[in-house]
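Taking it in order: structure first as structure tokens, then the write-up.
Every protein chain except one is present and positioned as in the full complex.
The block that comes next holds chain A.
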Amino acid sequence: MSSSIFDSSPGDSNPGGDFAAREAAIALPPRNTALRRFCRHRLAMAGAIIIAILVLGSYLGPYLIPYDDTFIDIMQRFAPPFSGAHILGTDELGRDMLARLMMGGRISLAVGFTAMVISMGIGILVGAIAGYYGGIVGAALMRFVDAVLCFPSIFLLLALAALIEPGVASITLLIAATAWMDVARIVEGQIRGLRERDFAVAAEALGASDLRIVFRELVPNAVAPIVVAATLNVAKAILLESYVSYLGYGIQPPTPSWGNMLNNAQIYLTSAPWLAILPGLFITLAVTSFNFLGDGLRDALDPRMENH
């Protein structure tokens, strides 16, 4: 049985190889998609820069301006923006709007980030358990996720908020409790697909523990959708905080947040519209920036485009 193909010597003569060729074919996108990707990236870049400005402004800004957010300048009530010493004007008590927007930004951004981290934690855990174990456990968990998803999150949030004492920590937890389900769904789908792959079988054949297989082998292959979901979740959390605070169930004055500044502004809508427009503008800026960043990351982290 000597057949000719067994006579060659070891050491690959064809380093590019069969599979490399196949990948190259996948990895070259047509021109116009590359262009689209570039345009999306510009929006994502703009989003990232705006987020950086908002974060730095909120945390460092208060040290750079002459007014404290609680200082009441009784002679300067309802000063319109760009009209005097207060650049963005003052509110009904004569407090500096810029200072209040910065302090409100600290709260709103912190609530957004923290709620995202907590909701990602819950979502990844639930999704990973459901996706990895599947069967009855997985089905039960995912039906529960579906059931919670049936409630529009704003109703769920308001129902819960009406029952508890509102505060920064409790509102953050509540928002996290209404925002984890999408993450759980995404992670469940990813893990369910990945666990059938040969490298997961290889880990099992080596006697790896479930924990190791899930968090060392599977989850790292799902980082792209997880990072995208995290970014979109910050936007969602900031928006939810604004809703509930605007409706008066969220962060309570005198602690400022973009949402409750909006609540305060309602009665002066015609006489001092900037009280509503300014926080509204910042909420919109933050939410759209995170959404653009998420979209950009989705494209940039497309695994086929990846280069280590």
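The rule we apply is simple: a residue touches a chain if its C-beta (ideal position, glycine included) is under 8 Å from a C-beta of that chain, and two chains touch if they have at least 3 such contacts; residues count from 1.
Basically, contacts and distances are computed from a predicted model.
What protein name does the UniProt record of the undisplayed chain give, "Aspartyl/glutamyl-tRNA(Asn/Gln) amidotransferase subunit B", "Peptide ABC transporter ATP-binding protein", "Glutathione S-transferase" or "Tryptophan synthase beta chain"?
"Peptide ABC transporter ATP-binding protein"
Which of these touches the unseen chain: A:I49, A:A159, A:V201 or A:L269?
Residue touching the absent chain, from the options given: A:V201.
For the chain left out of this view, which of A:Q76, A:S170, A:N221 or A:T288 touches it?
A:N221
Need a quick check: the contact residues on chain A for the chain that isn't drawn.
With respect to the unshown chain, the touching residues of chain A are 1-3, 5-20, 23, 197-199, 201-208, 212, 217, 220-221, 223, 303, 308.
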